[in-house]
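Let me give you the structure first, and then I'll get to my questions.
Note that one protein chain is taken out, while the other chains of the complex remain in position.
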Amino acid sequence: MFRKKKRTAANQKKNEEMNRITHEAVTLDLLKQATAKMDDAKIVQRQTNNGASFSLVYIQTLIDKERLNEAIIQPLLQSGDQAFIQCISTCSVLRIHSIEEAKEHMLFGAVLIHDHENNEWWAVQLENTLSRAIENSETETIMYGPKDSFTERIEQNVFMIRRRLPVTELKAEKFQAGSNTKTQVQMLYIEGIANPDIVEIARENISKVNFDLILEASNLSAFMDDHTHSLFPQFMQTDRPDSCAYSLGLGKIVILLNDTPFALIAPITFFHLFQSPEDYVHRWVIASFLRTLRYLSFFIAITLIPLYVALTTYHYQMIPLQILYVLMESRSKLPFTPFWESLIMLIIIEIIKEASLRMPTKTSQTIGVIGGIVIGQAAVEAGFASKVLIVLVGISAIACFLVPNYLVTKATTVLQFLILILASFYGILGIAFGLILLLAHLNGLSSLKQPFFAPVSPLYWRDWKDLFVRAPLPWAKLRPEYLKTVKKWRVSKGEGSE
Amino acid sequence: MKTLLSILCILLVFSGCSSPYVENNTVEEIAPVTFWSLNQGEGGKFKITTLVPPVTDEKKRLFTLNVDLLKQGKKEFNLKFYRELKNGQLRMLIINEKLAKKEIISLIDTILSDPDVSPRLFLVLVRGSFEDFLEEERKVQKNLDYYLYRMFRHYERRNQGEMSIVNLHEFMEKVYSPYSDPVLPIFKADKDNFTYEGTALFNENKYVGLFNKREDQMFQLIANDHYLKNLPIPHLNVSLGQVRSKVHMQVDDQFKTLNIHVKLKGRIDEYRGHRNILDRSEMNRMTHDIESYLQRETAGLVKETQRLKIEPLEVGAHTLSPLVHPMTRREWLDHYEKMKVHVKYSVKIEPLSL
Partner (left out) sequence: MSSRFRLFDRTAVMGSGYIFAMVNRMQMLYYVLILPKHLVHPYMMAGILGVGVLSQINLLILGKYLTSNYFVLGYRGFVQLFSEKMVRFFAFLGIFFILIKVIVTTLGYVEIVHQFMFPSMKTSWLIFVLMASGFYIASQGMEKTIRLSIISFLATIWVILVYIPYFLPPISQTHHLYPLVPGEVSLHSWYGLLMVWSALSGPEYIVCLGPWIGPKEKILRGMSIGNALSVFEYLVLFVACLLYYGSPYLQKISFPVVNMIRYLQSPVFERVDLILISLNMIYFLYLIALFLLCLYGAIRIVAGRINIKTNRKGFLGSVAAVFICMLIINGWYWREGEELNLWVTLQLWLGAITYLLVPSVLAVAIKWKRGQS
């Protein structure tokens, strides 16, 4: 079955190539045909002051009309004897030949000019630069540090990164992805730092993407992942230009997409998912503490409830007598076994979480209150859940939000369920099974073919400086070893200055 | 692949393991017993008692059974009670003195071989009827078992120097160790009270004697805790507080004499005599009196162990050295029995300040 799919895909590709080869010359009729029933497409015919006639073809929603007047229509009308093309005062004017070219330019916001006399077609880029302003990042808020975040326009995003890294070594390669969306993709890396092998892998991966709709960063990453079935993201998404610049400087690759404010960063490791830009703002001891706290809370989030189930179902002998007293007291009149009790509560919590996320801000407050009361108070009073469990569910729900990466936050929920099931079979041993398999899984993952669990396995002791502990920046004189960067030193010594 | 998987499943089913589930210990369905009280029963049987339900606020009942085997007791209880009794939280084993005289080791072995039971289980001997005490006290005290446990735990931690607290492991280790004999705390129980009586002495695993409260203090100082929170000497009208001791024992090469040198540090808690202890020379005399009193008492204690031919003081351990092959227990005890004992105390008392 799989092979068949492959074959059809290959056929498609062949067809496309055939189309490209048989390009027809541009004619007004063909363009009229193509823009039929496109009410926003305009075809205008005019004459210059000395009688030469020309046509303009454009899609009015895509272009900047004021500039059309200023930069094309006015100069052309008063062009006199000059050649058309010399009158136009914009930077990008292209001669086009085939209808395909014409369509493509038109759809990316160009005005097509037809010189009737010479039968020449020109495309002038006049796209509408409408976009929102640069705003604060909402997904990764920090107290100190730069506040700007990406917008939907790729040019603006590249600008924000380039401004931070004004070096010619910062390369930006352009690609196009998505047969319908024709999304512009730019791969950024610093030549001379990023490992060329990794860049090549990324390049290959991007050009291999074959899909109709690439609307946002995750769509692209889905086609570039090494492990499709993993719970863990193999690309980091961020809308902070400073994180991107930082990653580029370390030797990673940043992939920007047009029309989405999120950039993909790769190769990453599991531990990057726990790092926040703010780690580098705090004093290093505090930052290390906070980072350790995040790992701890990830651990708590996936094991706390399973542990409750394991202890109350199998290992009552592990609980100190004082706590056992509380547990027996609160569980004595419940209708469900610990496993079902936890499962139900967790699902309810997930429902509330999901609901408050999808709702407008004002409604979500109501949901919070209702959820709080229903879960906290009523469930206990009605005798559906024990007080202890409510406390634990609360703790683990909050703990999973300490992980800065939202995708991992959601992954923890699923992991929690999986380990919960294992715990209900084998107690502590089941939890251990879950954690060991999780470790084995993480060990097997890769991001752009680079090991995902990197500074731990394969072991790079030097990188541990920025792992659980965030050592003072002056100590981090070398780039991470696992990225196998071309230049190793971050300071001006050793293999030359940067 | 599918066929292989299905073969595996069939194999599993056929090998008689239709369910992966393991023992169910859901907390609300079990009664984790915190103590067993063992007593002699009728017709050569045990009487085994506990309070159920344990660790809850519910009203408690006293369960008593006559059984042949310890584990049989647990089973019979389960047939009687609506929750299954479990041993995993067993914290105390209270053994009646009379039963202890007959046998103790087989009981303890049974308990020890249960993987659920922690080796930190406290062993206690009781003189009198602990059951009567339970019967009365449970009416007043809701969580009797829990408070008893907390008491033992408190004195176990950091050696508070009030009681000999012994857990299962310590007991067994000493039973098997050739140069030391185990001890257990002994309590006296009746309808109203449960009081510490002293330390019960064992010869390997046989219960042979007892240090009473006064001797027990000496025992704590030179062997068990090396610390006493309070050492009253009524004879001298003085009470010492926070007494810490350093014991140095030496056995000569021919195993003829035993020198015990105890360095003691403490302060005067209370004094009701007529001496002016603020005066230095009076104080020295007083210290001297205390020293000679302690020497007398300690010598008496050691004599007692020599008479019983037992080793709770672990004197024999001081004869061991890395390069000499040790003698057998019997040889050593024969020497020990005839040994001359010299006790010397150096007491340092912090000056009294008002």
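Each chain carries a letter (A and B) given by its place in the written order, and its residues are counted from 1.
Convention: a contact is a pair of C-beta atoms (placed from the backbone, for glycine too) under 8 Å apart; a residue touches a chain by one contact, two chains touch by 3 or more.
A quick note: this is a predicted structure, and the numbers were derived from the prediction, not measured.
When the missing chain is restored to the complex, the residue among A:I63, A:L231 or A:I319 that touches it is A:I319.
Within the complete assembly, A:L437 is the residue of A:L107, A:L437 or A:V491 that touches the hidden chain.
Remark: the omitted chain is touched by one listed residue; of A:I73, A:L429 or A:V486 this is A:L429. Although one chain is not shown, part of chain A still touches it, namely residues 2, 314-315, 317-320, 426-429, 431-433, 436-437, 439-440, 443-444, 449, 451, 453, 456-459. Where chain B meets the omitted chain, the residues involved are 1, 4, 7-8, 11-12, 15-17, 19-20, 22-23, 115-116, 118-120, 159, 169, 172-173, 175-179, 314, 317, 320-326.
Please note the rule applied: only the chains that are shown with their structure count from here on.
Centre-to-centre spacing of chain A and chain B amounts to 65 Å, using the average Cα coordinate of each chain. Chain contact summary for the complex, chain B toward chain A: residues 20-28, 30, 32, 34, 55-57, 86, 88-89, 91, 116, 118, 143, 146, 149.
For chain A in complex with chain B, the residues that touch the partner chain are 312-317, 321, 324-325, 327-329, 331-332, 334, 337-338, 425-427.
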